[in-house]
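For reference, the structure I am asking about is given below.
Only a single protein chain was left out; the remaining protein chains are all shown in position.
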Amino acid sequence: MVGLFGTRLQKLEWGGWLAVGFAGAAMALGVTIAIGEMLNPGAYVNAQYTWLHLAASPGPFPNGLSLVAGTLVDPLSALMLLVVTVVGFLVMLYSIGYMHHDRGLPRYYAELSLFLAAMTGLVLSNNLLEFFLFWELVGVCSYFLIGFYYEKPSAASAAKEAFLVTRVGDVLFLLGIFIYFFHYATTGPNGGWAANGFVFTNGTTPFLPAGAIGSSTLLTIAGLLILGGAAGKSAQFPLHVWLPDAMEGPTTVSALIHAATMVAAGVYLLAVTSVFIGFTSTDQLAIVAIGGFTAFFAATMAVVHPDIKRVIAYSTISQLGYMVMAVGAGFAMVGLFHLFTHAFFKALLFLAAGSVIHAVGTQDLFKMGGLRKPMRVTAAAFAIGGLALAGIPPFAGFWSKDDILSAVYSQLGSHPLYWPFFLLAFAAVFLTAYYIFRAWFLAFSGDHPRDPSLPHAHEGPWVMQVPLVILSGMALIAGLFIFLPNFQGLLLHGDGVAGIPPVYGSTDLLLSGVSVGLGLAGIGLAYQLWGNGRVYVLPADSPWQSVRRLLLNRYYMKVAYDWIGLRAVYGISRGADFVDRYVIDGTVHGFERIFGSLSDRLRAMQSGVVSDYAAYVIAGLVGVFALLLLVAPYLLAHFGGT
Amino acid sequence: MFPVLSTLLATLLVGTVLTFLSGKYARWTALLVSFAFLAEVGYLLMYFPGWPGLAGGVPQFADSESYAWIHLGWLQVNYTVGIDGISLVLIFLTAILQIATVVYSWEEQKKPAAWFGLLLLTCLGCVGVFVALDVLLFFLFWEAVLVPMFFIIGYWGGPRRRYAAIKFFVYTHVASIVMLVGLLALVFYSGATSFDYSSVFAAAPTLGVATQAFLFLSLFFGFGVKFPVVPFHTWLPDAHVEAPTGGSVLLAGLLLKLGGYGLIRWAVFVLPLGFHEVQPILFVIAFASIAWGSIVSLAQRDLKRLVAFSSINHMGIVLLAIALGSSLGLLAAVLLMFAHGVVSALLFMTAGSVHHTYGTRDIASIGGITPTTPTLSTMVMVGSLASLGLPWLISFPAEFTALLATWDGLAYWVLIPLGILVVTAAFYIWMMQRMLFGPPKGVPPTAHDLPWYETAGMGILAGAAILFGVLPFLLVNLITNSPIRGFAGL
Amino acid sequence: MDFTSFVGPFVPEILLLGGTLLIFLLDVLGLRRNEWLSTVAVTAVVLALLSVLGDLGFGPLSVLATLSPGQIDTLPAFGSAPLYHFTSLGLVFQAIFLLSALLVTLASASRPSDEPGAPIFYGLLLLATLGMLLVAVASDLIFLLLAIEVVSIPSYLLVGYRRRETRSMEAAMKFFIIGALSTVLSFYGASLLFGAYGTTNLFLIQADASTVGFPVLVLLGYGFLVAGLAFKVTLVPFHAWAVDVYDGAPSDVSAFLAGGTKKIGLFAFFLVFLGPVLLVNTAAAGQSPFGGGAVDLGPTLSITLGVLAVVTMTVGNVLALLQKEMKRMLAYSSISQAGYMLIGITIGTAPALTGATLQIFAHVLMKGGAFLVVAGVGALGIGPLIDDWKGFGVRRPLTGAAFALMLLSLAGVPLTVGFVSKFILFSAAVQAEGWFIWLAVAGLLNSALSVFYYARVLKVMYFDRPGPLETAEGTAAAASAPALGAGGLGYGRAVAIGLAAVLIVGVGLYPQPVVGAIQMAAQHFVSAGV
Amino acid sequence: MTALPVAWFLALSGALLAVGIFGLLTRRNFILILIAVEIAMNATILNFVYFAAFATSGTGLSGQAIAVVLIGFAATEVAVGLAIVLGLNRLKGSINVAQANELKE
Partner (left out) sequence: MNLEELAFLALAAVAVGTSVAALLVRELVHTILWVAVFFVDLSAIYFLLNAPFLGVLQLGVYAGAVTVLLLFGIMVTRKRIFSRDAATGIGPVPLALAAVTFIFLVASLGEFPQGTLTVQSYDPTALSGALFGNYGPWLLLLGLIMMSGVAGAIYLVREGRE
């Protein structure tokens, strides 16, 4: 299945359709597998190949070392597979319409297909190393797709930034892998790695007995490193800076990679790790903290941003924060459930936004307005997505977000520090509702665009509308899947070790009520300020201006990173280059000069006057005498015989 | 038994002579010789009987041959050759690079007979180093490589080629000389009965720890300059920048490997006690090389210089892996040498093509070349991504293994190479951003995409990079068919 | 002493003497064409060489042997004081000397047939060669020193035989003055040894210094001898004449001096110092009158020679580094090579002597060959400066390759005889252990240093483009030069250069026959004493 | 029967050698240099003669033989030297060795 997507598509006309066809086939398979797993857990035989093999030798691997590659289908991966293939197919379909003006389409489809393949591989990996391989491949596809419009300097720059920031996370991740690797090399089952390598077992048994986790400092560090990797991919604070800039890529890419699938891989990684390996309590706290803080932090930046795609991008970061938080709280499957719903409604939002951009040719919200009438489908889709995002029942977001909040709530007792992050997450609910509807009102309400120069808007072709409709449907009902027993089974993940919180599905009414209330309040505020084409202008002397500036400048973090990257590191590098050229190489030249001047001086003694030569001879004679009668006896007396 | 290794050497030797004599048909001769050589290497790979293992504590070799050469009683020198997995994989690398270089420089106009002849001669020297199992023979080939490379740099090189050629020659020669002292002392102080590897290997344990350490250091100086390690690296940027593309390819792809190979074969295996003593020094130097190579790369504007410094970084990782002294580390080192051989060669080819397509290698003065030369751009991307350790490309399994071994041996010190990986990624990505992407800049109107032979030359290497990136076990199985398998560690 | 037993061993010498006389006879008869004279000279040298090789027992040549095996390497009875004595190492050296003479005479055959002074050139050359052969059989100090003078006096005159050239004559003058001074010093040293031992026979002198009762006098005597013989070997600081002389002399003569006569000094070092160097007293012979410690002849001499060796190779190399003229560069390099050769006698073991002898053999080929090339290309418009060689290697691939090969061999690059000799020499130093390893280190570092200036010449020859002026001048000079075959070098010279090049590579690749023979000879030499 | 202290002779020959060396180093006239060499040569010959005269073993005779040979050799050397002087004088019009310094460095 994986190999099919690598096909480099040459012909523009049918290339896109070919890719869509393969994506569709993949979706069919993915859905089949997911349903199969739902109905009959463990139905799929997992294949395994040796990738790198080291024979038994003394040293750290008394039984040798095997690194293997293989596939594993378990509830976790089945759910993720479903998301990847379905959203992937829909986005691919949408692209046919959205992208048809662009050059380099074969490249686009090839890269997108490769991305899907990699993502599928990632999901189906049966060990961390293979996981990492696909993880990096996904990252590269993301790099290429962000930089798709490579002639735009901003796109090239954003691609670079995305690669480098996620690279930091990758490095941490890799180190985490090493630690697990060696931890289990000595304590894992079968006494070593020879037998089955570092393989996730088939869903039912955690790799390590649950009780073994908790105290080891090394494991805590490993967990934190994994968290670092996930933070890089899932754009969690402080590695979140790349994701808004990644919006330089085509909107379809943003929808697929930077909303629905790849960025979710970090969450998936955390989930996989928590299920198969487990985190220590410190790790859990750290994960919750990062997730909760990011959820709020990203939401604040979305509040003021004028760019429609970036608002959604910040929203993605924020929602990913929720997922991370859920995993940290010990309910990986809840996080994954939110991932599942989020994938649909966020892809929906992006595609809707893409539809808008396609229609008006700008991403600036303040230029839009009154698009509701010419673009009814889009407006409705965006609204559904927004409601889902804001967590208004019965839309998908409500169910999953509510689960997360109650999951965290259930863990509040385990550590007092959970409280502030829980509250931040709650606050973010309000902000989320506010900013997404701010965007909706700005774009769709009113009578006409604020910028009259915008072209007359109209809906896109059917290939763009169909995915919108399907995704709208999914955003509406995906949350309700939770009531399907088989789907529940999927979420329960076998023995329920990391399954669903005790309050799942029923109503912790107070919690839900507050959350829905906050959501509605946010929508209300948005309407108050921006509804019906109104534009709220913050008074120039308002004390909030400085906050607004801070938010618009993204807390100056990008500036700081640029400074570190450009000034500090590049400065060091220039300094090092200088040292290399003039000090190290200079030393070499110094030898050259020393010998050169020595040579000149000695040659000056070659005066051409034979008397001088005779004097050298006699001086030599005297020197020989001195050697024989003075130096040599001295040496012999002090350093012994020959 | 059929003397297959001698045939291997003879093929190249005769091929070199024929190439020198064949005037304007030199490229065909060279290609023919390269194919013949590749076929022989293929035969070796196919019928490689595996590593024979130890006999009396001394490693044995496959296909070994031995003939008397200089016998003076106190001085017993033989022509002794043999292979194990380590040598074989590097010979294979030689075959790949040789054919890629010959194809890449297909249209060489300036004295083609001499050019192709010298290329083959360089390869001959490298293969000789890889198969030699006698101290003198080893040293002989080791030094013999310098001469053709000297001429390649000096005659076909860039504007400062004369200076670079002399610097290269003198610098590395000095190092070899120190190494020769070490080798001689190794033979004579240990009381080895002959210059044969096995005899030296068997006699070396009689040396005291301090002697071993000194010998190790003197050998390391020779190997380290070839590596090259910081601070003995300054011949490398000059040599690389001024060398013609084919020269850079062989220089980076093969000559640097001689250092790593020599260190493993002649120092680590032979002088374990000394190795243990100087291990901390090796670590310091390795970390310094890793960090320095990468950090300095970031500041480079010349594409070749950038790749040259990145070589220092990569070879630093090789040294680190060797210095760990574990079988995993040695495996990683050899794997990484192979990987670096392919990848850096590819990158130097791209640098060469950039240079003669756009007339400059200054990263800052060209930009947005992708639309004009998509193939070249793709090759730059493949090379860069491979070099920065992207999975599915050849460097990754090697670097992964190396880092794994580092964690195993040094725990958190692995943060240094890991952290540097980010810098490495940074300079490649930044280079690609400036050069490949963005609006076109400095693109002459006559620029067109690569001619077929350059594409083919790079294609061979890119193919190898991908093939062995996806299927690294092909190499691993080969490499572990060597004393690495029985290496007891420290 | 009947005639045959006296004359028999000296067949090579008599051949040379006969050649000389024949040449002088032709001169008197007015038959001065270069071709005839050179034919005589070459024939004499070749016959002598065959005879020597026959004595050495080289395969089928042994039928030519004029020495019975019993005459070689047999120790004379104690107390008898023979003036000459045949050793196989001496025969090896004779072969080496004859080889250098052969190269020079062969190359000289290419000169114009009306070359002025040709008779005196060949005559003196053969006489000097004869002297060299005699050096190789000496077993008496005075015999040795006189034999050296048999070489020196013709050498002075050979250097000055272009009597119309100021440079040539100036070189002869310098050569003569320093040579005369050194002769005095050598004889003075010999007189002191004669005073201490009552004999000048080298066998008898090899007695323990402490038994004589004149330890300081003996040391002074050896000191004078070191200084006197160092002149021939061109050790620093006794070297200054050599550069001017090699530069000023006709290049063929330079080839003979650097390749040939210089080596007699080394063999003299072997003869005079091997015994004392190998002497290691457990009890010191006496105290130094200047304080500082005990005087112990063996180690003291060894240290002194070692210091001289290191100083020589270093200074020679450093001097050569920035030299602009080709011949002077070669001269400096020749000085530094002498330092390597001296390592052999400093150590004094059979392996070390083997290495040094091979180095001497190699040097005949490398340096002699290089000077022959320099002499030959003068006619092709190549000036005295190194920069005049721009593009030479590309324009004249074969000659260029041969010259490059010689330089590479001088630099000690593998696959050449220069590498093998250094390898064996330094191996021997390491093998001898003790402080001798530092000689190897110094020698190796020096050979690394030397690579710089050899590489510079290669750079000029292959990488630099000739300027238009140089090319024009070169073309004009080449056009005006007499038409010679073999790429302008002349057949004789081409053969000589080719022979040197082939030997450089041949022995470099498979040194066993040569090295084996030398090693056996050296072993006899060391075990038997002089 | 003459009897003399050996050391005095050595002192004398040493002094003569020193004078010869001194002359060799300071004089610029070729002929004076030749004379200085001859002074030193005479010191050498003197050494052989008196060592022969005071020799305790039977080979003392060889010392005198050496002296004979050396005297002959010295004469030849002077002849050769003079030939070179004349050649030099013919070309340069001077026998000042310091002026013959075309070859240097």
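Each chain carries a letter (A, B, C and D) given by its place in the written order, and its residues are counted from 1.
Methods note: a residue touches a chain if its C-beta (ideal position, glycine included) is under 8 Å from a C-beta of that chain, and two chains touch if they have at least 3 such contacts.
This structure is a prediction, so every number in the text was calculated from the model and none was measured.
A.B. asks: From the touch rule at the top of the page, work out which displayed chains the omitted chain touches.
C.D. replies: Output: missing chain touches A, C, D.
A.B. asks: Thinking of the whole complex, not just what is shown, which of C:40, C:134, C:235 or C:320 touches the missing chain?
C.D. replies: C:134
A.B. asks: Decide which residue listed in A:140, A:621 or A:635 touches the omitted chain of the complex.
C.D. replies: Missing-chain contact among the listed residues: A:621.
A.B. asks: Using the touch definition from the top, which of C:46, C:217, C:307 or C:528 touches the missing chain?
C.D. replies: That would be C:217, which touches the missing chain.
A.B. asks: Across the whole complex, list the residues on chain C that are touched by the chain not included here.
C.D. replies: Residues of chain C in touch with the missing chain: 24, 81, 83-84, 116-117, 120, 123-124, 127-128, 130-131, 134, 142-143, 146-147, 149-150, 153-154, 156-158, 160-161, 163-164, 213-217, 220, 223, 286, 289-290.
A.B. asks: Which parts of chain D face the unshown chain closely enough to count as touching?
C.D. replies: The missing chain touches chain D at positions 1-12, 14-23, 25-32, 34-36, 38-39, 42, 45-46, 49-50, 52-55, 60-62, 64-69, 71-80, 82-87, 89, 95-96.
A.B. asks: By the contact definition given up top, give the residues of chain A that touch the hidden chain.
C.D. replies: Where chain A meets the chain not shown: residues 615, 618-619, 621-622, 625, 629.
Criterion: only the chains that are shown with their structure count from here on.
A.B. asks: With centres defined as the mean C-alpha position, give me the chain A-chain C separation in Å.
C.D. replies: Centres of chain A and chain C (C-alpha means) sit 76 Å apart.
A.B. asks: Between chain B and chain C, what is the gap in Å from one C-alpha centre to the other?
C.D. replies: 42
A.B. asks: I'd like to verify one number: the distance from the centre of chain B to the centre of chain D, where each centre is the average of its C-alpha atoms, in whole angstrom.
C.D. replies: The separation of the two C-alpha centroids amounts to 65 Å.
A.B. asks: Which residues of chain A are in contact with two or more other chains?
C.D. replies: 603, 606, 608, 610, 614
A.B. asks: I need the residues of chain D touching at least two other chains; which ones are they?
C.D. replies: 21, 24, 97, 100-105
A.B. asks: Chain B touches which residues of chain C in the complex?
C.D. replies: 351, 354, 394, 408, 411, 413-415, 419-420, 423-424, 426-428, 430-431, 433, 437, 440-441, 444-445, 447-449, 451-452, 455-456, 458-459, 462-464, 510-512, 515-516, 519
A.B. asks: Give every residue of chain C touching chain A within the complex, in rising order.
C.D. replies: Chain C reaches chain A through residues 173-174, 177-178, 181-182, 185, 216, 219-220, 222-224, 226-227, 230-231, 235-241, 243-244, 280, 284, 288-290, 292-296, 298-304, 307-308, 315, 318-323, 434-436, 449.
A.B. asks: Which residues, counting only chain D, touch chain C once they are in their complex?
C.D. replies: Those in contact with chain C are residues 10, 17, 20-21, 24, 30, 33-34, 37, 40-41, 43-44, 47-48, 51, 55-57, 59-60, 62-63, 66, 69-70, 73, 76-77, 80-81, 83-85, 87-88, 90-92, 97, 100-105.
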